[in-house]
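Missing here: one protein chain of the complex. Every other protein chain is in place.
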Amino acid sequence: MKKKRIGILTAGGDAPGINAAIRGVAKTAILEYNMEVIGISSGFTGLINKEYIELKESNVSGILTLGGTILGTSREKPYNKKQIQDAIDKPQIIKNNYHELELDCLVCIGGNGTMKTASKLSQEGLNVIGIPKTIDNDVWGTDATFGFDSAVSIATEAIDRLHTTANSHKRIMIIEVMGHNAGWIALHSGIAGGGDLILIPEIPYQEDVILKYLAERANVHKAYSIIVVAEGIEKPKKEKAGEYIAKLIDNKLGYETRVTVLGYIQRGGTPSATDRILATRFGTYAAELISKNKYGQMVAIHNQNISSIPLSETSGQSKLVPADASIIKKARKIGVCFGDKQYAKLKDMY
Amino acid sequence: MKKKRIGILTAGGDAPGINAAIRGVAKTAILEYNMEVIGISSGFTGLINKEYIELKESNVSGILTLGGTILGTSREKPYNKKQIQDAIDKPQIIKNNYHELELDCLVCIGGNGTMKTASKLSQEGLNVIGIPKTIDNDVWGTDATFGFDSAVSIATEAIDRLHTTANSHKRIMIIEVMGHNAGWIALHSGIAGGGDLILIPEIPYQEDVILKYLAERANVHKAYSIIVVAEGIEKPKKEKAGEYIAKLIDNKLGYETRVTVLGYIQRGGTPSATDRILATRFGTYAAELISKNKYGQMVAIHNQNISSIPLSETSGQSKLVPADASIIKKARKIGVCFGDKQYAKLKDMY
Amino acid sequence: MKKKRIGILTAGGDAPGINAAIRGVAKTAILEYNMEVIGISSGFTGLINKEYIELKESNVSGILTLGGTILGTSREKPYNKKQIQDAIDKPQIIKNNYHELELDCLVCIGGNGTMKTASKLSQEGLNVIGIPKTIDNDVWGTDATFGFDSAVSIATEAIDRLHTTANSHKRIMIIEVMGHNAGWIALHSGIAGGGDLILIPEIPYQEDVILKYLAERANVHKAYSIIVVAEGIEKPKKEKAGEYIAKLIDNKLGYETRVTVLGYIQRGGTPSATDRILATRFGTYAAELISKNKYGQMVAIHNQNISSIPLSETSGQSKLVPADASIIKKARKIGVCFGDKQYAKLKDMY
Partner (left out) sequence: MKKKRIGILTAGGDAPGINAAIRGVAKTAILEYNMEVIGISSGFTGLINKEYIELKESNVSGILTLGGTILGTSREKPYNKKQIQDAIDKPQIIKNNYHELELDCLVCIGGNGTMKTASKLSQEGLNVIGIPKTIDNDVWGTDATFGFDSAVSIATEAIDRLHTTANSHKRIMIIEVMGHNAGWIALHSGIAGGGDLILIPEIPYQEDVILKYLAERANVHKAYSIIVVAEGIEKPKKEKAGEYIAKLIDNKLGYETRVTVLGYIQRGGTPSATDRILATRFGTYAAELISKNKYGQMVAIHNQNISSIPLSETSGQSKLVPADASIIKKARKIGVCFGDKQYAKLKDMY
């Protein structure tokens, strides 16, 4: 019987743990199910250009701890409308190349955008498995994605550093972390880092609440405050989140305020233990699905169990922080303010 | 109305995140529920000797990131039979002091042993809340305990370091991690660290399997192997786990082998972001239970939700690794050996 | 005989290791020389306002590892001319308070600005010892200052993270690090982090050289480049260093470029082992000088030996990177470009 032959690609922004997932898919496919595996370069671009390498067990041995992706990635979205108006029909090229490469399945590791593309390719008849990855934790249909734990760890460590300098200078320190639509990184690193004020896109803030809260902290002799801001909060166009809040505080309260934008160091470097394990489990499960000819699925984790959902159910949705999440309610009780009216009245309590 | 007054103690081995839990209980109790809080020194010893301090919000501000416990801990087990034969009736003293200190509730932060004591005190009429903590992850009745994620991170980082030296010298490196009854740390750090052979108490190993597996790895030109061993695996009395396995390999295969015993550095230092969040949520929930007069409970997490179970249900049980856990099955598929017969036959596959 | 009584203050920007230095001074003064020690709050502000605490050995035990300064700091410069025109004569107040507090010596921990103030107070008759600290490594008269090694470590770790994401996306990543006048952090972290192009204030860059170098790298199939920029490089006013270089590359070459501004996380957090040792040696030596009534000195390190120089020799000078430093010459030989004409012609060599 002909060996199954699968292709793996990684698309969208990189995240710690991608290589662990590639390794999980490839090792399981090769060692357990005796499949052939190719690694496609630079996301869908590589599938369009037929750029790939054969992956043996030795190619994926030792990559567990590496950040980034050994396959490279790109932002190529083959179904993007502007591109379809081009002479080149990218989805058709992809389908042709899928068959020319004699693939039995295409494993797509990526975020919401990649799952959308994967879903369309699946609808058009390709065998596709999606593996969700993102530092933003906003992939719909799974409790968790690898990359998020690493990003939260990095952001938390950065906040730890800001505490000592904030305290020495009695300053307000603002840290802006990633999260355009979803505030998961800000929420988790904010609580883990002992942030006082946490601003996320899902909870609209009121400027007077922020100012009142900070003034009350000063009144109860809190020498400094740490503010964690997701980049995607409401703000005037062209303004940056952290700077905007800093100017607000400076103008209205005159408190000394400094901004740090954490940026790309959130997505680089070796993955955390948690992300390596999750990525490994995801990758292995993807190979299991292929061995059972169960295609058109996105690997997911629900209540600690690895399972999958149809790719068709994921498309076009983001998993946002519920404004009434238990973790938010609990954070409010220890004095954290989210910029809305439900903040603790500090002066009565300290 | 009289303010509620609660006492917090920490007992048993220390774990990263205890201070975050103390802070969660105390901040919520003070800021949200207007309670009084005392911190009892050195576990049940402090309650026997009435050694404690009042905890204000300022006392617990800034302790989120600290390892260990600001209250101190001890191994004192007041219901230990040998001690009851003593003239001193420790449980009675504890009950008397509980009333003399005018406590409305005692919050006990500890592992399985502490939960057992907490349960007995609850049965004898005290209002008690248990908060589970252990690096070993073996507290029955909760999916997770804080301390575990930090310990796994530390162990994984250590394994990462061993890879480079193992590879340079083409050696077998053995790392012995904590876990007397439960192999959780070895299992998770082993998979996260890319361990080749993982030995845990829950899966009896066969010496010939270990030897065959290592010989096969050498045959397929794997230049080195990493072995992760829980301290509690089956072995001759007086032998230490890592050394025992090293001698076996040295005697039978003659491969150059080195042992590292990770020891106490697994339980010290600043908690991981994950542990800080879990400890904060546990602590806050404990205060919520007290506000509702819901006593005799151990705080727990199930499927990401914080809840509680009766202390009476926890006593005397340990949560062990199920030998057929999904994570173990997946690890086998990428070539990890657990020392039993179900190991991958490498020579056929590479 | 009356015990000697000394005051310690910390001024200017905070740096990892200040607490280790405070501990070194205080422990030596108390344990070895039987002096009394007070800790003055918030730099010279605390001396003006007579805000201080007595420091016992127990107050400085355990602070070795803490970032920031337990005494607080401020930017107060008592000899600032604008302030002298005020009704308040701050230097006179400081001298009065020095005597009212019955001090035999004032230990000033700070950077170039603090050493200048310390020197003036010394000239006006106070017994003063300066201990240099700065992450920027630009204090004149000493080979090294604590804080620098920690800052370089943090910046290097950040660069490490950028490599993986740069490689995955085949992007140019720019990291802007601290250094207004002196490029020490950029130079050291740039070499340690494997930066390709390093721009520091001491070596004027030419835009065409930068562009040519990056284009040549692309031509020899270097998939990405890492650029490390000190914040103080030549650039149009109001522009920020990293963004300015990014725009240049984007406009002229069209390469995808991303900027990270490391900011305040460079100066916070626990000091490196090297900085703790240097700070401890500095602190201990300061107490030794006081025991010998040798005042008006700044503690320094030359060729690994701790010694001191007269405060009068330090004033108003910064220690800059010599453009012909050995480390720069060596970096050029492995292909690093500093933006000037002496860059390696890559195309001939690869």
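To keep things simple, chains are lettered A, B and C as they appear, and every chain counts its residues starting from 1.
Convention: a contact is a pair of C-beta atoms (placed from the backbone, for glycine too) under 8 Å apart; a residue touches a chain by one contact, two chains touch by 3 or more.
Since the model is a prediction, treat every value here as computed from it, not as a measurement.
S.K.: List the displayed chains that the omitted chain touches in the full complex.
M.R.: The chain that is not shown is in contact with B, C.
S.K.: One chain is left out of this view; which of B:R258, B:H302 or B:K329 touches it in the full complex?
M.R.: B:R258
S.K.: Out of C:I277, C:I309 or C:A323, which residue would touch the omitted chain in the full complex?
M.R.: C:I277
S.K.: To test your reading of the contact rule: which positions on chain C touch the chain that is missing from view?
M.R.: Output for chain C: 23-24, 27-28, 30-32, 34, 57-58, 61-62, 64-65, 143, 149, 152-153, 156, 160, 163, 188-189, 191-194, 222, 270, 272-274, 276-277, 280-281, 284-285, 287-288, 303-306, 326-327, 330-331, 333-335, 344, 346, 349-350.
S.K.: Across the whole complex, list the residues on chain B that are touched by the chain not included here.
M.R.: 10, 13-14, 18, 42, 66-69, 72-74, 154, 157-158, 160-165, 167-170, 173, 258-265, 267-269
Rule of thumb we're sticking to: only the chains that are shown with their structure count from here on.
S.K.: In graph terms, nodes being chains and edges touches, is this line, ring, star, complete or other?
M.R.: line
S.K.: Would you mind checking which chain's mean C-alpha position lies nearest the centre of all protein C-alpha atoms?
M.R.: Of all chains shown, the one whose C-alpha centre lies nearest the global C-alpha mean is A.
S.K.: Can you compute the centre-to-centre distance for chain A and chain B, using the mean CA position of each chain? Integer Å is fine.
M.R.: It comes to 29 Å between the two C-alpha centres.
S.K.: Return the distance between the CA-based centres of chain A and chain C, expressed in whole Å.
M.R.: 35
S.K.: Where the centres are mean C-alpha positions, what is the separation of chain B from chain C, in Å?
M.R.: 41
S.K.: Chain B: which residues touch two or more other chains?
M.R.: As it turns out, chain B has no residue touching two or more other chains.
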